[in-house]
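Of the protein chains in this complex, one is absent; all others appear in place.
Let's turn to chain A:
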Amino acid sequence: MALKIVKGSIDRMFDKNLQDLVRGIRNHKEDEAKYISTCIDEIKQELKQDNIAVKANAVCKLTYLQMLGYDVSWAAFNIVEVMSSSKFTYKRIGYLAASQCFHESTDVIMLTTNQIRKDLSSPNQYDTGVALTGLSCFVTPDLARDLANDIMTLMSHTKPYIRKKAVLIMYKVFLKYPESLRPAFPRLKEKLEDPDPGVQSAAVNVICELARRNPKNYLSLAPLFFKLMTSSTNNWVLIKIIKLFGALTPLEPRLGKKLIEPLTNLIHSTSAMSLLYECVNTVIAVLISLSSGMPNHSASIQLCVQKLRILIEDSDQNLKYLGLLAMSKILKTHPKSVQSHKDLILQCLDDKDESIRLRALDLLYGMVSKKNLMEIVKKLMLHVDKAEGTTYRDELLTKIIDICSQSNYQYITNFEWYISILVELTRLEGTRHGHLIASQMLDVAIRVKAIRVFAVAQMATLLDNAHLLTGNVQRKGICEVLYAAAWICGEFSEHLDNPTQTLEAMLRPKVATLPGHIQAVYVQNAAKLFATVLKSQEGNTDSTAAQETSQLMIDRLPLFVQSANLEVQERASCILQLVKYIQKLQQKDVEIAEEVIALFAGELNPVAPKAQKKVPVPEGLDLDAWINEPPSESESEDEQPRAIFAKEEPKHSRPRHTEVDEKELAKRREARKQEQANNPFYIKSSPSSQKVYQEAPGVEHIPVVQIDLSVPLKVPGLPMSDQYVKLEEERRQKDRADKKKKEKKKRKEKRSGRGKRHDSGPESEEDITPAHMVDIVTEEMPENALPSDDDDKDPNDPHKALDIDLDKPLADSEKLPVRSHRAAEVLKSPAQDGDAESAASQEPKKKSSKEKREKKKDKDRDRKKSKEDKKKKKKHKHEEKGEDLLGGQAEEPVVQSEATSEVAAPPTSTTAEVSDLDFWLSNAPVPSNTQEAATVVAAAEAAPTSEVASGTAPDSEPDEPKDTETEETKSSKHKKKKQKKEKEEKEKKKKKKHHHHHHHSDGGGEESVQNGTVEEEEPLPPMSNYCLLAENSYIKMVNDIQGNLQDGSQVVVSVIFENKCDSFLKSMEFNVLDSLNSKLQRPEGSGPHDGLTVPFQLPPGVSNEARFVFTMQSIITPQKLKGTLTFIVKNEDSSTHEKLDFKLHFTCTSYLISTPCYSDAFAKLLESGDLKCSSVKLEGVVMPFHHLLARICFRHHFSVVERIDSCASMYSRSIQDHHVCLLVKTSGQTVSIDAKCDEPTLLGNVLDEIKQTFSQC
């Protein structure tokens, strides 16, 4: 053995370490790859050795190689080996490597679960730390589920170093295993107030990250964060909190009002730019959330804008950038305050930093007005000419189009100008945005009727000069414009000056080099043009002109018939035949123009992009159902129909071009020819024209000059947009002069009318009249379109799973897996789900009484809070109305009874939060969307009122409706609330009924369940494991016992104390007579017979949970411990000392911990022969098998390993690591359970307990 170690160590001295590897790579610059491959071979050898030091060294080198891009996943198993080394040095190397190269689909990860668990509970905090760090990088859903509980325990570790890491990693766990969020959240919340600033900051970090995605669930934490914000001095924490508030304010405007003041103070006081910036940002968010234009906030806006201006003017480029970024947020709601800084922003356009220029561009978007649009665009056009990189230029281009087209071309006064801008933009070289320009051209031409004459003329010129656009390979993107040009010229051909010329331009041979979808549009629109030309020529006495046009078509179209693009080919063939037919008719002097025109009659109106989606689905139509049998896989999708004028997405048509390859095309053409030849109904073309097809390219001898210019081109004959700026200026001046004249007249007549107008400049928006009377056609929507607009959410967002209501109280079933419940979830069956539901319905039922009581508790909390706040504000408290902290109107009178005023606030209960927040914000009701919250609020108000009404003696029956006594004292508002509450109550009842129904169908056994009595008798699996411990007229105790996996000798007893009477219970002391085997863990320094003080008091009707840890020596037999609870019952006038005896029953089941087990491991375990056998038979079990399994899982902490038909294997582990294996078989009403365990006594007892469970039902 020792020799081996020695040998390994000696070997190691000759191994390359990381430094040697790096040095080697640096020395082999020429043949690096080769050198590394030899190194990898060496590493593979090293990994084969037994010595862990050698392995660790090898893994360390692999981590380096991974950085260089080498896949090292083949060494994953070795990495796991190194991770499990007991030495910190190696462990750390292993975890580092794992964190660099493991991911969800790495299969060895599942081997690491136990190792990680061990490391997490290591006594050395750095082992734990390293494991946490590693885990944070490669946590999978399985790991998250299995380790959630361990990590949660670490959140309360003694070392802050571990605490902060455990807190941080919880976020990753939540992401992978969303079910853990609710059970873990209370503790996470606690950590917000951790004494260690690092832990606190981590908790803030995690909650901010959670809240960012689903802010509404975290609204209730606002008061806590507010407190932190006003007390913390850590800038990191402050920044996070302030950012979080920025996300919360849109949901709760009242929060914003409350924030403004402290934030403004911070803005004034802080010296840290980062903090200042975030404050400004959040103030902006607040201002956005508040209704704009409130007079008292204009100061805040001014402050923000002014601070931002300072940032933008700063020489630090970072601040400049951020200033612009924040400015753009203000712009959305308060454009006026930003517009006054136009000079500054235009200046930024000249900045050498592209990031800054882009930000400035964003700002410009919101700053344009009718007045300055032309000027700004002119400036941008100058930049377009100067811009060096294509990315920035493309960005400029899109921005120009965005700016002009925003809100339905709101700011464009002269569309001729806009068309010329678009035409000018076509001069850009190498832009990707040809289709964008094209779609703008189409949009404007279609929607602005007045501009069509002008647009058609421009487009005709473009078509005439098409060669300039297509000449260069680089200009490919821009030729999309021709698509628009051709369509516009065709569709609105009646406006063309010289249609024949345009027709000729569209049929030039050069067109054949354009992309297919553009050619197709050319061909189709050539036909439209042809129709127009015919129409114009028909009136003439000389018919030769018309015939010449037909001949032109017949001459040129064959070129397209040959096209490789199917669409082009098909349209061209079709139109060619048509023209030939027309020609025949022409020769007979038949008037056909009208009929040809009729082919293209009708107006095309724009359709809203979402119109299709908005068509309501007719009733009874299931769109997902197959109409016919589903087609086989082989049917490809390449024949998707394509919209001919799909201007929105010309992109779609491009890939089509490549989809059909030449060969296939030739094949198809051949097939078609064959078919045509054999088809007697097919009109065959004459052989002569067939010949022309082939010769077509040669027929045209029009010389085409290819002009390859690298300088931006000017398309001749096109007007420059600049001239419009001048014209516009003149026009406006004239307008103004006219107006002034009129105004003078008016003023003489009536002086007061005009004064009110708030002119932002020398000329206000309304003064500018558009040059054309513009009728912007709006987009069409289908009739009875659905109004909903919520189709923007991404269904794949991982954070969606974390949209969990955290304010609901934790249900018993919601525990982290290790404790008990996961096994039951393994079985997913409809009946099971039904059970779960019925359990869920049980929950509110139980609460119905409990909830009401809780309201009182809430009230107390509210009260306390308000007291504190009031003290702060030093204001006098009104008896009837709660203080409105925000200065808003108090709508709901909150009545507080003296009886509860002295009550100390019970430990935090999550239900309290909602109403708490509400109170914190103001007394107005929250527009909360969760029903839960509404109930709580409504009831919260109802409960205390009744107390007042009934004097000092509160109801002894909290369940009973209190309407009768309270009616007189309640305002009408209260009545409303009450009604609402009642309604909800009714709904609940309905639900209950519904679930009972479920219940019966499950064959669960109970025939008639009455509302109220269900709690105790409900035996179904996902129910609570809590069982009655003891009860008298004052108090009821229920308990549940769980093993502690971390410590093999500990079990935790959770006891829920419920105050059943109307008095106040305090000074509760819990004591147990220890046995030799089992002892209650008492705090240090207390004697063996001292009782434990229960850490809370119970106001009437309230229940709360306390946990007690017991130490066990042997766990193989069940134990019973006698105990006593003593407490003081405090009434208004007297107090008595009472006690309640109980017997705490530790079943063997309570020592078991549901542990997942893989079937292979399970098989190995059974084979090992270490286990003793035992079996038991259950007779007369009348429940479905899965139901039975679920019950065993839930009641006895087992997990199902495998299930085949009516046979299942199950596994569980005791806290002292006994393995318990079950084989459950069922036939008819007999269930036989064969069991194996390494401890026969334990097994016998567990089986007895299982038997008992089933005999009870």
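Throughout what follows, contacts are C-beta pairs under 8 Å (C-beta built on N, C-alpha and C of every residue); 3 or more make two chains touch, one makes a residue touch a chain; residues count from 1.
Criterion: contacts and distances are computed from a predicted model.
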Which of "AP complex subunit sigma", "Septin 12", "Sedlin" or "Proteasome subunit beta" matches, in UniProt, the chain that is not displayed: "AP complex subunit sigma"
Per the touch definition above, residue among A:I356, A:L507, A:L1029 or A:L1080 touching the missing chain: A:I356
Hidden partner chain, touching residue among A:Y177, A:F225, A:F245 or A:Y321: A:Y321
Contact residue for the chain not shown (choose from A:Y161, A:F226, A:Y365 or A:Y1026): A:Y161
Residue in contact with the excluded chain [from A:Y70, A:F600, A:Y1026 or A:F1162]: A:Y70
Touching residues on chain A - with respect to the absent chain: 2-3, 5-6, 9, 18-19, 22-23, 26, 53, 60, 63-64, 66-71, 87-89, 92-93, 96, 100, 103-104, 126, 132-133, 136-137, 161, 164-165, 168-169, 171-172, 198, 201-202, 205-206, 208-209, 212, 235-236, 239-240, 243, 273-274, 277-278, 317-318, 320-322, 352-356, 358, 391
